[in-house]
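Have a look at this one before I ask anything.
Note that one protein chain is taken out, while the other chains of the complex remain in position.
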Amino acid sequence: MRYLPKSDSERRQMLDACGAASAEDLFAHLPEAVRLRRPLDLAPGISEYEIVDYFRARAAENANGYASFLGAGVYRHYRPVLVDAVVSRGEFLTSYTPYQAEISQGTLTAIFEFQTMICQLTGMDVANASMYDGSTAVPEAAMMAARITSRHRVLAARTVHPEYREVLRTYARHQGMPVEEFGYAKDSGAIDLEDLDRKIDGQTAAVIVQSPNFFGVIDDVKSAAEIAHRHGALLVMVFTEAVSLGILEPPAGADIVAGELQSFAISPSYGGPYAGIVATRDQFVRQMPGRLVGQTADTHGNRAFCLTLSTREQHIRREKATSNICTNQALIALMATVFMTVYGKEGLRQLALQNLAKAHYLAGRLPSVFSGKCFNEFVVRAENPESVNKALLKKKIIGGLPLGRFYPELADSMLVCATEMTRRADMDALHTTLRTPASSEVLA
Amino acid sequence: MYPENFRYSKEHEWVLVEGGIGTIGITDHAQQELGDIVYVDLPKPGTRVEQGRSLGSVESVKAVSDVYAPVSGEVTEINPALADAPEKLNADPHGAAWLVKIRLSAPDELPQLMSAADYQTYIGAEK
Partner (left out) sequence: MIQKVRTHPSQNEALLFERSSPGKRAWQLPELDVPAIDAAEALGAANVRAEIPGFPEVSEVEAIRHFTRLSTWNYAIDHGMYPLGSCTMKYNPRINELVARIEGLAWAHPYQPESLAQGAMEVMARLEAALAEITGMDAVTLQPAAGAHGELTGILLIRALLEKRGNPRQKILIPDSAHGTNPATAAIAGYTVENVKSTDAGVLDLEALARAAGSDVAALMVTNPNTLGVFENNIAQAADILHAKGAMLYMDGANMNALVGIARPGDFGVDVMHLNLHKTFSTPHGGGGPGAGPVAVKKALEPFLPTPRLKRMRGKWAWDFNRKRSIGRVRAFYGNFGVLVRALAYILAHGGPGLRNATVDAVLNAVYIRKRLEPFFDLPYPSPNMHEVVFSDDRQAKLGVRTGDLAKRLIDYGFHPYTVSFPMIVHGALMIEPTETESKLELDQFIDAMISIAKEVETDPDLVKHAPHSTRTSRVDEVAAARKPVLRWKPA
């Protein structure tokens, strides 16, 4: 087998050195009762060509060459070619966690730059080297707030991504951390500040809001933060569309930011792998989960980087650790780092402006449900979203996300997204299909 | 090396009692075992501590060690020097790098602790 670099004669030599008559001898010490005495029921190994064929066939069974208006936490953005050029280098791709600083300065330096850029983007003082994704960054941020405030209640806005809230509940269930939700204003689609004010109390550790929120509406994080702080709670700001930070003012009043970086050159890849981050203020750094890279010097006084504040982590603190996370998303974070480097200060702004322009064009032609200002996605009324989408598929267009599955009160609506990759012709087609009575387009 | 007027715990803390106030720190043996100290985590003034229970922790790069209260009481003061310069704990663990002062709630706990001579025997035996 091409990945096993030993010849049979070498195996023989090694067995002799081990004092073993055969390979079976190496396993002789195992109890017979545990031994698998039949071959694994898996087909024999196949060639490279056949492997490529297999996956090409699977890829052909997925959508190919469709325009798409799906957002909802996963966004279609162009991936600069430099991204794969960098992460495909064996020195990055096949390297290990940088525990041995002397021979990992490439990874460590890149992570330090990543941490810096996330701070610059979010306006926070310190950012970690990545969490699994945005959805798990949220409970990590909530648990962090609980540790800091020594309180246990969490209030999450209904406008936070529904699947993120599900994950939060799964994590919170066994930590004595009740999760309650507060609603949104039916006209604007932004959070209902009065509802928040009614529900918050002296036991609330964190108020969690997302902006732009799941409906694409830019939310009033500042006011939510004021309410939170008045009651001694922390404000956790969530983002799922990182490109929005190219033009949107970072969250004022946020204490912890939990976000998803998939928009930064991370392939949608049917749901993962992505990269989340947790960023916060200096004073909370020792309560942060995840790896942190710090600057230092080597014995000759040269600048160097290393993993630091490791006593927070599982391999030292064990059951008192700030998180159980070990493996993170380093390579994915590197993709985001290259993306942020390629676009840079002005490019990310221009990219955000293009997203804004495309979405604005689309919104101008469709019946918006909410009045709140949006970035690149928004909710439109569609009498029968499923049949609208069926009609669109015939034009090789994947329509927006019907919201009924997450918000029963919005069963007549769908969430549509336009990015810099969305073409005008496809937006015009969406407009035409939505304006046409559904019944005349749908065939059983 | 080990001041005669201190009392010592099995977990390598020391306490010096003067007029109902106990100054608590970790011993020279403890700081040696820990190596270079990078961070000290102390309770807020007003916190009640219980003999034998953790009142905070001391961190080196690769390890964390709980600091256990040698006697019970209420924290009145914490050493302000250690936040910026935790390395003082390596340099002067019995003097300038005391950790907390507490008002003792149960002075009869003191005789349970070791004298300097007993402590030196104890750490000699540990090796």
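Letters A and B name the chains as they come in the text, with residue numbers starting at 1 for each one.
Note that in this section contacts are C-beta pairs under 8 Å (C-beta built on N, C-alpha and C of every residue); 3 or more make two chains touch, one makes a residue touch a chain.
These numbers were taken from a predicted model, which means no experiment stands behind them.
Asks: Of the residues listed, A:68, A:210, A:263 or A:413, which one is in contact with the missing chain?
Replies: Of the candidates A:68, A:210, A:263 or A:413, A:68 is in touch with the missing chain.
Asks: Which listed residue, A:267, A:387 or A:432, touches the chain dropped from view?
Replies: Of these options, the touching residue for the absent chain is A:267.
Asks: Hey, which of A:278, A:332, A:410 or A:434 is the one touching the hidden chain?
Replies: Only one of A:278, A:332, A:410 or A:434 touches the chain omitted from view, namely A:332.
Asks: Residues on chain B that touch the omitted chain in the whole complex?
Replies: Within chain B, the residues that touch the unshown chain are 36, 38-39, 59-62, 86-87.
Everything that follows uses one rule, which is that only the chains that are shown with their structure count from here on.
Asks: Go ahead and note the Å separation of the Cα centroids belonging to chain A and chain B.
Replies: Between these chains, centre-to-centre, one finds 45 Å.
Asks: Show which residues of chain B lie in contact with chain A when the two form their complex.
Replies: Answer in residue numbers: 38-39, 59, 61-64.
Asks: Which residues of chain A touch chain B once you look at their complex with the stated criterion?
Replies: Those in contact with chain B are residues 286, 310-311, 316-317.
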